[in-house]
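Yeah, one chain of the complex is gone here, protein chain that is, but the others are all in their spots.
The chains carry the letters A, B and C, assigned in the order they are written, with residues numbered from 1 in each.
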Amino acid sequence: MSDRAATPKTASERPPTRRRRSRYEGDVPREHYLNVAYGLKSWLFTIDHKRIAILYLLSITAFFALGGLMAVFIRLELLTPAGDLMTSEIYNRVFTLHGVLMVFFFLIPSIPAVFGNFFLPMMVGAKDMAFPRLNLASWYIYSLGGVFTLAAIVAGGVDTGWTFYTPYSSTYSNSAVALTAIGVFINGFSSIFTGLNFIVTIHKMRAPGMTWMRLPLFVWANYAAALIMILGTPVVAMAIFLVAVERLFGVGIFDPALGGDPILYQHLFWFYSHPAVYIMILPSMGVMSEVIACFSRKRIFGYGFIAASSLAIATVGFLVWGHHMFVSGQSIYASMVFSVLTMLVAVPSAVKVFNWLATLWRGSISFETPMLYAFGFLGLFTVGGLTGLYLGTLATDVHLHDTYFIVAHFHYIMVGGAVMGYLAAVHFWWPKMTGRMYSEWWGRLSAGLLFIGFNLTFFPQFLMGYMGMPRRYHFYPEEWQVLNVLSTAGASILGLGYLIPIIYLTYSLRYGPIAGPNPWRATGLEWTTASPPPQHNFEQTPVVTEEPYDYSKPIVNDLPAPGAGAEPKPSPAAPRS
Amino acid sequence: MSHDAHAADSPHIVPLSVYLTIFALLMVFTVLTVWVALIDLGPYGWLHTPLALLIASVKATLVVLWFMHVKYGSRLVWVFVVAGLAWLALLVGITVGDYVGRTWEPDPHAWQASADGADFRQLG
Amino acid sequence: MNGSQLPPLLPPSASTISGELDLLFAYITAVSLFFTVAIAIGLGVLAFLYRRKAGDPIPKQIHGNTALELVWTGIPVLIVLSFFFWGTDLFFRMRTPPADPLEIFVVGKQWMWKIQHQEGPREINELHMPVGQPVKLTMTSEDVIHSFSVPAFRVKQDVLPGRYTTMWFEATKTGTYHLFCTEYCGTEHAGMMGRIIVMEPNEYQAWLGGGGGESLTAAGERLFSQLGCATCHGDQAGARGPALAGLYGTDVQLGTGGAVTADEAYLRESITEPAAKVVAGYDVIMPTFLGQVSEEGILQLIAYIRSLGTTTEPSEPAATTVEEADSE
Partner (left out) sequence: MSQQHGPVTAAVMTGTMPDMPDHDGPLQHHFDDMAQQNESSALGMWLFLLTELMFFGGVMTAYAVYRYLFNAAFAEGASHLDVRLGTTNTIILIFSSLTMALAVRAAQMDKRKLLVGLLIATMLFGGAFLVIKGIEYAHKWEAGHVPGAYFHYEGPLANHVHLFFSFYFTMTGIHALHMVLGIGWMAWLVLRSARGDFGVGYYAPIEMTGLYWHFVDIVWIFLFPLLYLFGAGAAAGH
């Protein structure tokens, strides 16, 4: 990153690019958040939300790579029915680590901690998050949690599955459960503090004129996700804490030998971990709203309904956790209630999809990389969401529970939905974050590869699941080999699709064309400032006078002349509530 | 909120007497809750827990409203406090509901039926 | 399964509910396919029709349409509720065993299924059963949570330590089917596979006869005397423990007030945690037998107590349902 920060100084040495140049670029090295200070210390002690976002970007990419490596091992092992690549001990550790890293250290922080951190204050027109130091602290907490989890690998790994079900995790497992549990516990506070910062920032830091109904939908989506973070995370933290205490001190709250009920753990665990799926998917949906509006040059269709559906998902999503427990021995009446609520939570997601489609109607659609990812999201999330209905339906869930059908379903949501949204966000906001454009050709290629590779990897798993193949199986009956080979083949394409962006994005940092303040000609306050943004985001506090997604007028990739475009003065009575 | 902006400039200083009154009430309720716990309610013994929780809730409300200044605070804080309590109620309520629900499940004593011998013929 | 060509895409359908479950699955699939295809086509058509034209025109800005929103909120609600009602109806039937099933006991253990038949045969990772007769499993685990899954029957139920769960199914076709543990249970989780062998009833009877060994109730009776249970739970009046004859299935008055039905769960609890629910009129003197009797042993004891029937005299073991039927 320090290399990157040096580039503006050498701007005149760069080969001329074909892109238009803003009057702010080129000749004079401009000060922005990346070059305002140099050296490791300036990063490790930064309280700038944008730099913290970059720290998160780097760390979650590292965890994603590690989690992805585990996925490679899993798919290679499942290429053959026999468990021949590794022992069962190793295999169980590999899939556990894959789950723990991907869920707690990649998916949950991904969009909120990187793009929420970077853009949420800019979108509401604030100079920073409400609590900048808490923001930095949350990154340190995240890293500390990561260190514990990595230490657990060194200490022999953990083999409970990412769900830590008792009493296996609390009593029977002979692996480093306590270390991992502590890592996840610590990491939870990072999520809590991020969510807390979001909510306070949205309530209290909005620029003059930025009313609730003028908030970008990305902000609404993150607000809804933040509610889940602060209300749900503590409960799973307590559940995992109790598991750790039980292992370390024998305080057996879930121990069946004392009369403890292992299902109670599942209640506490899923009270968070089901809504956690919405922590992953809601911000991704927020990205969709931004991207689809921008690349179809249309105001988002049904703004209020999309915003309200985010809150509905966050609220009702809290009341459906028991659908993970239909065959667990839970009361059948509780199952019935959870089933009907699960059905209802599907509806707001459908409403969003319909609204996005309607946004395209009579638009002016172009197909840059972020839009391709958005299209990919729409297709994959639709499949993921609809297959959720099989699992919310009581009878079919009995057959499908804990099979590869589940594995396929949640990967369609988490990878097809959340990761596609994450990559859409990366490609949409990369020019703003770095000031550089990446290669559009490579971008489109990798988007296509990911879509094909993803479907080839996970669609066969629906079929395996209906056949009855249980998840977390190290070896399996021979008749499922064909489908597993297909899946592994798809995974290799998927892996390639993830590697390519890492390469061309890194390349763009030095050699990419200058992006300009607003290469996509998008609306939103984050595009009204330079790329990369100055340290305090805006040269002067913006004043909002119009609704979001106003694509009714031409927008150019340039900044207004100093003093010309800015509003005369902020109104004294800024609404904050 | 203009209300808050005003509060920030000149803080709402609660009179000492209010604090002392709340303190006294908390003490009274503490004594009350211990007393209620120790008396023998006879057939109404099951009332011990609801009464104790009721008194605790009253005490907590006193602390929240006056010591924690929610009575003088913004509506936003009210909303979040109520939402938090509602969420806690959902967590506890639905989870306990599962355990209560398990006792309702029909358990046809099939063995009983066969032991009675009434249905043997059907099996042949 | 023995296919020489491509593997099948559906598991065998071999129970009374598997057909209807497949039908429900097909219904949801039809609806899902309709929406997936509609959205995909819609996306493609919109992307084509409204692709950016030369000159980069500014499209007309549309705010939304409340009527449309209500329609596409309301219709999905109705559709998903249809899933819910059908699924719940079928689920309740899947969870309610018919009267008079064949009862088999299952104990899950890392990493095997231990199965006990009433008539005595015990098997590991295999379950022999007759076709055309409802089978009810009463299951528990010696260690962690397992899950008893038979894809061909479309059934699955978690098996919990410290508690009984039950499931039932009725096979419609003879054959050999997969049995899986589907709840992750440790190192050899994937090795906890087994077979369900569905046989013609007469073959099953022959198999039972060949299985040999003492019946479950006989084993329970032996264990009962070994552990000295009869010392307190005798039939004579004034015994230190309540008499067990005729106990099963009746309502027991508890010393703390209230009553509880003496089912398997209560009997198990009374053996492992005797003080939890003490019968009115008796002192809390029974020690726990947790750890002294295996889960299989507890099941044998319960089978014996159940066999004591509803009369005060210890009667013939009632576990002879099938044998009697067979002898006709």
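Note that a residue touches a chain if its C-beta (ideal position, glycine included) is under 8 Å from a C-beta of that chain, and two chains touch if they have at least 3 such contacts.
Everything numeric here is computed off the predicted structure, so don't read it as measured data.
Undergrad: For the chain that's been dropped from view, list the shown partners it touches.
TA: A, B, C
Undergrad: Of the residues listed, A:G67, A:G83, A:P216 or A:G260, which one is in contact with the missing chain?
TA: A:G260
Undergrad: Taking the full complex into account, find the residue in A:A126, A:V320 or A:L525 that is in contact with the omitted chain.
TA: Only one listed residue reaches the unshown chain, and that is A:A126.
Undergrad: Contacts of chain A with the missing chain: which residues?
TA: Counting over the whole complex, chain A touches the hidden chain at residues 36-37, 42, 45-48, 126-134, 136-137, 140-141, 189, 192-193, 196-197, 199-200, 203-205, 230-239, 242, 245, 249-253, 257-261, 264, 267-268, 271, 535-536, 541, 574, 576.
Undergrad: Which parts of chain C face the unshown chain closely enough to count as touching?
TA: Residues in contact with the chain left out: 256, 273-276, 284-288, 290.
Undergrad: Can you list, in ascending order, the chain B residues touching the missing chain?
TA: 4-5, 7-9, 11, 13-14, 16, 19-20, 23, 26-27, 30, 33-34, 37-41, 45, 48-49, 52-53, 55-56, 59-60, 63-64, 66-68, 73-74, 76-77, 80-81, 83-85, 87-88, 91-92, 95-96, 99-100
Heads up, the rule we're going with is that only the chains that are shown with their structure count from here on.
Undergrad: In whole angstrom, what separates the CA-based centres of chain B and chain C?
TA: Chain B and chain C have C-alpha centres separated by 36 Å.
Undergrad: Got the chain A residues that touch at least 2 other chains?
TA: In chain A, 263, 332 touch at least two other chains.
Undergrad: Using the touch definition up top, name the residues of chain C that touch chain A in the complex.
TA: 1, 3, 6-11, 17, 21, 24-25, 28, 31-32, 35-36, 39-40, 42-43, 46-47, 50-53, 56-65, 68-69, 72-73, 76-77, 80-81, 83-84, 86-88, 90-92, 94-95, 110, 143-145, 147, 149, 151-152, 154-158, 160-163, 165, 178, 180-191, 193, 273, 276, 290
Undergrad: Considering the complex alone, what residue numbers of chain B touch chain A?
TA: For this pair, the touching residues of chain B are 1-2, 74-76, 83-84, 87, 90-91, 94-95, 97-102, 104-105.
Undergrad: Which of the residues in chain A come into contact with chain C in the complex?
TA: Residues of chain A touching chain C: 83, 88-89, 92, 159-161, 165, 167-168, 171-173, 256-257, 259-263, 296-299, 301-305, 326-329, 332, 335-336, 339-340, 343-344, 346-347, 350-351, 353-355, 357-358, 360-367, 375, 378-379, 382-383, 386-387, 389-390, 392-399, 401-403, 463, 466-468, 470-477, 479-480, 482-483, 550-554.
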